[in-house]
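So the structure is just underneath, and the comments pick up after that.
The complex appears here without one of its protein chains, the remainder shown in place.
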Amino acid sequence: MKKSRVLAALLTASMSVTLLAGCGGNSGESGESSDGVESIVFATPLVKTVDMERIEKALNEILEPKINVHVDIEGISMANYNNQIGLMQSGGEQLDVMGYIGTYSSWLSKNQMLAMNEYLDEYGADAKEVIGEEFLKSTTKDGSVYALPSLNGKAASMTIVIRQDLIDELSLPVDQLKQASSFEEYCENLDLITEMYAQIHEAHPELACIVPYSSNTLMFTDTMPFADRMNDDYGVLMPDDYETVANVYETEEFETLVGYAYDWNQNGYVLEDATTTQETGNTYLMNGRAASFFIKGEEGQEEQIETATGVDVSAIKILDPFITTTDVNSMGFAISATSEHPEAAMKFLNEMYTNPDVVNLLDWGIEGEDYQVMGDGTVDFPEGVDAQTTQYGLNMDYFFGNQFIAYIWGEGRDTTLMQRLEENNKTAQFSPAMGFSYDNSSVSNEIAAVSNVGAEYLPGLRCGTLNPDTEIDKFNEALYSAGLQNIIDEKQSQYDEWRAEQ
Amino acid sequence: MSKVKTAAPRKAGKFRRQWPLWVMIIPGMLYLLINNYGPMIGLFIAFKKIDYSKGIWGSDWVGLDNFEYLFKTDAAFTMTRNTILYNLVFIVLGTILGVAVGIMLSELRKKIEVKFFQTVILLPYLLSWVICAYIGYAFLSKETGLINNFLEMLGMSAVDWYNDPGKWPFILTFVHLWKGIGYSSIIYMASIIGIDTSLYESAMVDGARKWQQIRYITLPLLKPTVIMLTIMSIGRMFYSDFGLFYQMPMNSGAVFSTTQTIDTYVYRALMQQSDIAMSSAAGFYQSIVGFILVLTANAVVRKLSPENAMF
Partner (left out) sequence: MSNVLGRGEKIFQVIIHIILLLLAVCAIAPIWILVTGSITSEQELILDGYSFFPKSLSLDAYIYLFRKASDILRAYGITLFITIVGTAGSLIITPMLAYPLSRKDFSGKTVIAFLVFFTMLFNGGIVPSYIMWTQIFHLKNTIWSLILPSLLMNGFNVILMKNYFAQNIPVEIIEACKIDGAGEFRIFFKMILPLSLPIMATVGLFVGIAYWNDWTNGLYYVTDTELFSLQNLLNRILQDVQFLSSSSEISAAGGSMEMPSVGIRMAISVVGILPIMVLYPFFQKYFVKGIAIGAVKG
């Protein structure tokens, strides 16, 4: 009897020890160390799981001597990124620099980012200069800068990617496709493409003429030419009137576009599983199912798709680029509202936009281990490493700071690409609402309802499985009853206010 | 302790005798305190408008604003109806099948058979929903699905499963049972194994047939387990298995009318905004309703058969 009491007491004790064992570990890493080096935490979304420790070490070898900043990289799976940032911020965990992809406006409405003007001027002057006034407007609200947008090719425009062998075999008139500068011209392109699809379909009925590149949309159906999406498509600026916020789904143009999709679908040109597939256009292309797809892309995409799929393709821009706030601020870097080291954070950000060593490290990994510089100035895998065995291979060069100062990946690629991208950024047409970003926190209930309506109808409309003649009306009815008008009104009033200030 | 002693000597005497029992529950209760009750304080988030610059404690109170999106929408009826109906069907069919399979498993005579069937039936439970969705897609895809291939082979026309809301109540119920039956049947099987075998032996001596043994011995003895599991399921009446309702239909909008539940609605509603206050409000709402339903169910059980009430 005594023995079992002892036993029980031991068990109880061991459980409490287990519970407490976690305590005490892992703390006291942050803050300033004795040698004056300030430690910051840099959270970044990652498109795949990689071990960032090696990178972190190499990064600090550059940063500590130069700017006295030690960076702890928290690589977080992209799918969980936004949640995780919310957790870290509400939990009072140290968090200083946060990269983001697509969450700017959600962060803005919840004050998750620190207004960084003073630090930017003092410690980030170089970064400020390379980003430039125009782009910085996209992350500025009421005079406060909340983030630095990633520098990459922003002038992406609607592009059709077609298999080269089909172009040759059927002598498809691709050279007649032109970069449209109006909706009419754009439709001419789509008419031409319709004819091409008819040809392809006749010659190769086993091919899907068009597949979604990603996100269960044929792509051209959800990008209204020269319209400003104003962040979320619910309330946009149409090209005929850049002053009034309109419902894009009620426009004739939308009906025309999804009409193409519907006709194509009826004729059997579209991949049958377009609305539900989880594979990308690349996969369908590579495995001989797809003849073409649309992307919103920039120069260099053609080569990238060819490398990824091993299929010879032609990528033809069919629309003039039109840059909006959302295009520019879609990804970038912010300082956490909870940061206690904003100066150090800014010093680090400054490096990410101006120091090629830092950018190359984050983009491609460690020289000699993950990449090597080739004779033509590009970089590629070193001897004995390939896409499957690489320890890094994030390929997120579009994301980390300034892409224009980094190496280009892939031996034999045109090294003038970066200059061209930079040039396009300057020459492209900008939306008149460039720099306007809206705060949706006062209409969050409506956004919630409208998002659900959108999820119900949009994939079908965008892939042409729903008949626009009947479904568009139903869709709009559902949108209005979900409160779309409130969102539009709210946007309009914020937009008017913003314009008055300009 | 001494206070209690003077006030209620009998109770204190009982306590003195039972202190080992109280000691036994300490680790478990401590864990519940840390893992469950501590975080429950966080339910207050549901009543705040989160502003990270002020921190979650310092954010403004907004009353019931965060709950609005759950009710002020046309989808409210559909998602609530779907959630409740699916749960009811799952409870009824899940129980019947679970008990039936549990009994069958316990009746197997060869060890090797028990091993084989139990392992196999449990397998689906081990797969993650995303993988299940891939497998579902392998069967249901319009282009290349196994079922459509089969139908075409028979000269029938292909079915567009992911665009046909009428099919999904059956598909989802099937998938739910397919994935969960191994799990629930094990609970029942364990209860059956625990039944005193002498009961069956004396029944057999009395010439009771198999069916009669099941009817008069097994089922009555399983009743408490069934009631307990049902009450627990009733507590989760307003919850739904997110993976089942979101992943299995491949997020297909065309079938929302029969696949949208409260959880999928909340997920889609907050995808863009990712608002922890609003999601916490949804959880709060689901819990409160569940709580009320459980109290009601328990009260009913207490009336009908007091010994089976949960508390």
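A and B label the chains in the order they appear, each numbered from 1.
FYI, a residue touches a chain if its C-beta (ideal position, glycine included) is under 8 Å from a C-beta of that chain, and two chains touch if they have at least 3 such contacts.
All figures in this text were calculated on a predicted structure; none of them were measured in a lab.
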item: Contact partner of the left-out chain, one of A:F399, A:Y457, A:F475 or A:Y495; value: A:F399
item: Chain not shown: contacting residue from A:D51, A:D312 or A:D376; value: A:D51
item: Per the touch definition above, residue among B:L85, B:A138 or B:L219 touching the missing chain; value: B:A138
item: Contact footprint on chain B, counting only the chain that is left out; value: 11, 14-15, 18, 20-22, 24-25, 27-29, 31-32, 34-43, 45, 56, 100-101, 104-105, 107-109, 111, 114-128, 130-132, 134-135, 138-139, 141, 143-146, 149, 178, 181-183, 186-187, 189-191, 193-201, 204, 209-211, 221, 224-225, 228, 232, 235-236, 276, 279-280, 283, 287, 290-291, 294, 310-311
item: Sites on chain A contacted by the missing partner chain, in the whole complex; value: 1, 4-5, 7-8, 11, 15, 18-27, 47-53, 74-80, 83-84, 86-87, 90-93, 101-102, 150, 152-154, 156, 213-216, 278-284, 286-289, 295-298, 300-301, 304-305, 307-308, 327, 330-331, 387-389, 395-396, 398-399, 421
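We take it that only the chains that are shown with their structure count from here on.
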item: Computed distance of Cα centres, chain B from chain A, in Å; value: 37
item: Complex interface listing, chain A residues touching chain B; value: 5, 8-9, 11-12, 15-16, 19, 82-83, 86, 89-90, 92, 103, 106, 109-112, 114, 232, 271-273, 275-276, 278, 337-338, 440-441, 444-445, 447-449, 451-453, 455-460, 465-466, 478, 481-482
item: Of all residues in chain B, those that touch chain A in their complex; value: 20, 23-24, 26-27, 30-31, 34, 49-56, 65, 68-69, 72-75, 134, 137, 141-144, 162-163, 250-254, 256, 260, 265, 268-276, 278
